[in-house]
Structure formats: C-alpha cells, structure tokens
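The complex is shown incomplete by one protein chain, all other protein chains being positioned as in the whole.
Right, subunit A next:
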C-alpha cells in the first residue's frame, strides 16, 4: 500500500486487529497480516477476548486434538473455572466439540467443530480392519507392485474406515504388515512430479509368502513347552512323564 503513510497504515492495521478482521502472523522476514474471511469473523462476534484466545489455542492444535482442559489452561494462563465457563459457551455456540480420547476415555478433548478426529497410534480396531482388507488382491504378488499412493486410494474408496486416513497412516499400517512378514517394501526413485512421490522416492509394496515352513523345533512339544528349562531326566518334570508329550503322542 504505497500511497499511505506508515503511521496511517499502522493505525488502520491496529483498528482492524481490534475489530478482529485481521490475523497477525509472524514469519522469518517480519510480520504478516491476513484478512480473516467474513464467516469466521461473524462467528466470534459475540465472544470476548478470553474466548477468542481459547478458540485460538484449539484452532492451532489443528486436527491432532490433543488439548484437554488442562492443556488449554496451561497455554492461556486462565483459571480453571473461567476455562470451563468458556468451553461450555463455545460448545453451545457450536464452535468446538468434545471428542472422546482413545487413550483414556475419561478425558475429553476439544477441537474445532468441523474437523475430524485422527487415529492415534493405538487405534487397534481401525488398523486391524485396514490390514485385513490388505490381504485382498490389492497388494499383489510377484511382478506387480502397488505404490503406497494406490493403496491409499483403494482403502479410501473401500470406505472401511470411519475416519479419513492419510497416506502416512497407510504407510504405518503397511509397516506393521512388513513386521508381520506378509508384505515387503522396496523404494524406487521417482520423478518429483509423479503422483504419490515423496522426496523423489516412491515406496512399493507387494505381498510375499514366508521363506520357510514352520521350523522343525516347533513341531515338537518341547519347542513350545513353557517349562522347558525345568525339565530334567529324573526330576519332577522329565521327558518320561511329560504330559504334553503324552497328549501329543495320542493325538
């Protein structure tokens, strides 16, 4: 805005800030101002500064949603009673919502109304469902690999998960399949522009069989015996009177 004097500029900016029309951000080269869209400004019309602050904190956390009332109190330095009042207010205005945390179901976690919860690392059921569908023809054998991008699209289309999964989540789940020994991965160099490539590489997955059959040792009762170390000839537990062997022989 070259035709204004710096002082006038400053005054105008300050006024807009107080009206809540502008967002103040900082980057490496200085301060940045961003126009708030009309809708979001109307939201906060009726609230006062404290509520705005709390709302800001919750918004900043994005969709990770890991702030409960204690975190919000810590970040805003407001007393607990105030925080509770504000949260109740915001909830009634339908600006935030409480979501049950997967880790501890007693705690409530707050996030903006229009975002969705992201799965945490111990989202067992969700991950299992995604993995079971993985046994499907999607991750194919031998000559055809599937890229992580294709797998992600397939899972989203299947719609088996109640929440949206990002490609990172899919890769984490695929990693667990690698640790199960059912899938293997190779990395190939890919051009930057190709779909799904990250940092010039693409990850390819395919289903594999195990390299050997279950080994000979585990086909005997001794291989699976819980008291293997206590077993001696002539003792309480010995091969001669082993009940596991007896059952195995009569099988």
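Throughout what follows, contacts are C-beta pairs under 8 Å (C-beta built on N, C-alpha and C of every residue); 3 or more make two chains touch, one makes a residue touch a chain; residues count from 1.
Quick note on the criterion: contacts and distances are computed from a predicted model.
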{"item": "Per UniProt, the name of the complex member that is left out, chosen from \"DNA-directed RNA polymerase III subunit RPC3\", \"Trafficking protein particle complex subunit 13\", \"MMS19 nucleotide excision repair protein\" or \"V-type proton ATPase subunit F\"", "value": "\"DNA-directed RNA polymerase III subunit RPC3\""}
{"item": "Residue, one of A:13, A:53, A:78 or A:245, that touches the chain absent here", "value": "A:245"}
{"item": "Interface residues of subunit A (partner: the chain not displayed)", "value": "121-124, 127, 142-143, 172-173, 175-176, 179-181, 184, 186, 208-220, 222-224, 228, 231, 233, 238-240, 242, 245, 248-250"}
